[in-house]
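For reference, the structure discussed in these notes is given below.
Of the protein chains in this complex, all but one are displayed in their positions.
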Amino acid sequence: MSTPEGAPGARPAASFRFAVNVTPREGILDPQGRAVEQSLPHLGVAGVGHVRVGRRVELTVDAADLPAARAVVDHLAAALLSNPLIEQFDVEVLGAASSTATAGVAR
Amino acid sequence: MSTPEGAPGARPAASFRFAVNVTPREGILDPQGRAVEQSLPHLGVAGVGHVRVGRRVELTVDAADLPAARAVVDHLAAALLSNPLIEQFDVEVLGAASSTATAGVAR
Amino acid sequence: MSEPAVPLHQALGLTDEELVAIEARLGRAPNDLELAMFSVMWSEHCSYKSSRPLLRTLPTGGPDVVAGPGENAGVQRIGGGLAVAFKIESHNHPSAVEPYQGAATGVGGILRDIFAMGARPIAVLDALRFGDPGDPRTRHLVNGVVAGVGGYGNCVGVPTVGGELVFDPSYGGNPLVNVMAIGIVREDQIMRAAAPGPGNLVVLYGSATGRDGIGGASVLASATFGAQDPSKRPAVQVGDPFAEKLLIEATLEIVERGLAVGIQDLGAAGITCGVSETADRAGTGIIVDLDAIPRREPGMAPFEVLISESQERMVAIVRPERRADVAEVCARWGLPCAVIGRVTADGDVTVVEGGLDGEGRPLPGARELARVPAAALTSDAIVFERLAAPPPRRRPAPAPGVRPEPAELLPERGMDPGAVLVGLLGSPNLASRRWVYEQYDHHVQTNTVAGPGRGAAVLRVKGTRQALVATTDGDQAVSALDPYLGAALSVAEATRNVSVTGARPLGVTNCLNYGDPTRPEAFWQLREAVRGLGDACRALGIPVTGGNVSLYNEAPGSAIAPTPEIGVVGLADDVDRLVGPAFGAADDVVLLAGWAAPGLGGSAYADLAGGGDDDPPPLDLAREAALQGLLRAAIGAGLVAAAQDVSRGGLAVALAEMAIWGGRAGHFRVAVAGAPAVALFGEAPSRALLAARPDAVTPLLALAAEHGVPLADIGTTGGDRLLVELVGEGATGAAEERGARVADAIDLDLGDLRHAWEQGLPQALGGEG
Partner (left out) sequence: MSVRVGVVVFPGSNCDRDTAWALGLAGAEPVELWHESADLGGVAAIVLPGGFAYGDYLRAGVIARFSPVMRAVAGFAAAGGLVLGICNGFQVLAEAGLVPGALLRNRGLRFVCREVAIAPERLDTPFTRLVGERRPLRMPVAHGEGAYYADPATLAALERDGRVLFRYVAPDGTPALDPDDRANPNGSLRGIAGVTNAAGNVAGLMPHPERAAEALLGSADGLPILRSLVAAAGERAAGAFVVTGRRVLAGDGGVEGGRR
């Protein structure tokens, strides 16, 4: 997945790691959250509420720079990872650690 | 859900909001992550890899202070929200915004 | 809301004419809350304002009918003090915007109709229709809908035992998700959705009320939605099958212990619908204590609380002395439960803010927010006589003396009939549905004698020797050509699917999926369909005990093929006497019962090979009745080893399926009168294949003669090659004369047939499997 060598105009790319947090929209029923709340007494836990259960998707994007990588993640989050009718998402940048050199790790 | 009023030694509590991110342990097969990766070409997205899909649980804890609240979350995360055999978790503090006064909203 | 561009009633989807009608019923102008209540109750979905006059023409009576249309579900006696409740309903529009939740809440909704009658749900069937399977959007919808049906049904523990999956380009912008449910109830425990007895309590139990599907009933069901505009998208309801499972158990316990005098589920139009319908059915009124309704969210406006479509909620009408018992049952099942009002004698639905006293009277200082006659919201809602007009003839009239020759289709195209058969078996509409039904729990409750995959589902009734047999069928292809015939054929096929097991069809439930009724052509299609449905049911002697009408199935620029979805439940007195469709022993004689008829219009063959302008085959309802009578008599007499009706794909596909399922093929000869394509792949109705031991053939022929049904020996079972020879005049001479190549016999390896049939659907959906 590294940029083809010598492609015209190719810039050395870097790898960026992101997390997309997808949670039920406010007001949308969250049966899982409710089930967790209802199970708390059995665990002897008090004082916990407003539980919302969602998904967390972590992924690595190879791109020229952070804005470019971020654009890919935003697109994925909206088109594939969430349904905007019932879910909202936010994107966390987990790090821009690796250069292309280390990005070829098997996936 | 709120701290029992007038309990002996009760201190005015505050509400803290946390997120618990639960992801499959390294080495555990993550078919969901793989499915996301496999659907990327259909979306015309390249350069994305290392996808891991997990859970995100957001919750509010009423406690005397942040360390006390944090202890409740750690316990929940380890005992209920994740299975240490197959999953790892981390805890994010989302904010200590609200006082108990707003914590009694119906759920 | 500061400067409404349109008057409120219009914003809520009500016409000026409807506003006048509302004012006439109230004798004054409605306030905003009342207007909102009318808008949801007078939506097509709740009021049937376009279809009610048509539905009145259907035959609904019969000796077994305990509850017919108008109740939550039809109920028919099956003997031994038991009765069966069943009903089908659509969730098309919600599934188009959120396939998983739309389908899931569709299952939840139809199940509530069943257990609201006091019946324990024992089965679900899902009839699904989508656009082109090669389209990524279709795949997204198929995946989501199938996962949603399974996600909900599997969790509540009701097996999904059958259904349909049809692809047709007309559904590309507007998929159909119709779900049928069946339940069993003791006759003396059947509940009515009525609120008798002024002074009785109105108890709301189940999930708390949130802002789910606000305006859903009117917006979702009454307007063509433009998927492009997200702001117009209605709030989507999210289902909680776990809550539904608890609701089932709590409701059935309330029923068994006689704790309620009426029960109604809350679906479209929420509490407004629940209280107005129960009051109207009993000729009473209900006063609602708005503050008593448990909410999921703070700050909800009164109209939101009253029309919310939050799922997994029920209303029970309870005598005051039973209040504590009901509360105890709900608490044990972990369900919130609240007294939200009282039955009154005044015939009005009244909504009060500020609380009621112990007698159900408003507390001092309480405010009356709305007061509307219950009947005005329901039985006395507006009705429209819509305009109907047949479409302009789309087919060019044939030139004088030249009839299109379906006879020529197969040979002229130089097609090997074996290749056609393999193509049909692997086509998305005929291939194995295993990919779908493996995602559904079809065994839970341990009653499933025959599950999905091979014709009608068979469920034993524990504690008896009886079995229920269930199926859904809908012929959109013929309906597109002739909506009357399409509806009648759907009834014929669904009942035949039941009769071919040996069971007796008890009753019909139906879901009519049509377009915008204000378009004369769409309304004509609906009117014709209802006529066909009624005629077919009368001819076959079966009542219509319930159903559902889904209109406005149009995406911008395209209407669906009119789709009459027919659900049938049948009864067999001895489960051991039923037969399946798979070939069993070798050297069984295979017989074809029924009448050949020309016409390839609307057939799967026409879809695959191009049907030209041919007509669909005709249906003779008296012959259909005779055939089904023969099937039941022959199977009941123990003369039949296996039986299968001839439907999609015609005789060749029916033979191939029996062979695939039995793991045994055979050698057959098919008489060709006019054209090989018609003989092999034509879908003339009123036909079935029977396999029998050789010594049963003579009595079978006698029985067929008694019933006036032609019965012909067409071959024997055995081996692993499917050999179908064409015999008769049309097999050679006629085609040759026209210069066409003569169609060869079909000669195929069973393994190849099976492979095509098994791989067809996963391949069509993108190589998954």
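Note that the chains are named A, B and C in the order they appear, and that numbering of residues resets to 1 at the start of each chain.
The criterion applied here is as follows: contacts are C-beta pairs under 8 Å (C-beta built on N, C-alpha and C of every residue); 3 or more make two chains touch, one makes a residue touch a chain.
All values derive from a computational prediction rather than experimental measurement.
Enquirer: Which one, C:Y171, C:F384 or C:Y440, makes contact with the chain that was left out?
Expert: C:Y440
Enquirer: Out of C:T60, C:Q101 or C:N154, which residue would touch the omitted chain in the full complex?
Expert: C:N154
Enquirer: Using the document's contact rule, name the residues of chain C that touch the chain not shown here.
Expert: 147, 150-151, 154-157, 240-243, 245-246, 333-334, 437-449, 460, 462, 575-576
Enquirer: Considering the whole complex rather than only what is displayed, give the residues of chain A touching the chain that is not shown.
Expert: 31-32, 35-36, 38-39, 42-43, 53
Enquirer: Which chain B residues touch the hidden chain?
Expert: Where chain B meets the chain not shown: residues 28-29, 31-32, 35, 55, 80-81, 83-86.
Note that only the chains that are shown with their structure count from here on.
Enquirer: Any idea how many Å lie between the Cα centroids of chain A and chain C?
Expert: Here the centre of chain C sits 40 Å away from the centre of chain A.
Enquirer: Can you check how far apart chain A and chain B are, centre to centre, with Cα atoms defining each centre and the answer in Å?
Expert: 14
Enquirer: So which bits of chain A are touching at least two other chains?
Expert: Residues 34 of chain A touch two or more partner chains.
Enquirer: So which stretches of chain C touch two or more other chains?
Expert: Touching at least two other chains: 296-297.
Enquirer: Please name which positions on chain A make contact with chain B in the complex.
Expert: 1, 13, 17, 19, 21-23, 33-34, 36-37, 39-40, 43, 45-63, 72, 75-76, 79-81, 105, 107
Enquirer: For chain C, which residues count as touching chain A in their complex?
Expert: Those residues of chain C that touch chain A are 97-98, 101, 207, 210-212, 230, 233, 235-240, 242-243, 296-297, 310-311, 334.
Enquirer: Under the stated contact criterion, what part of chain A meets chain C in this complex?
Expert: 24, 27-31, 34-35, 38, 83-86
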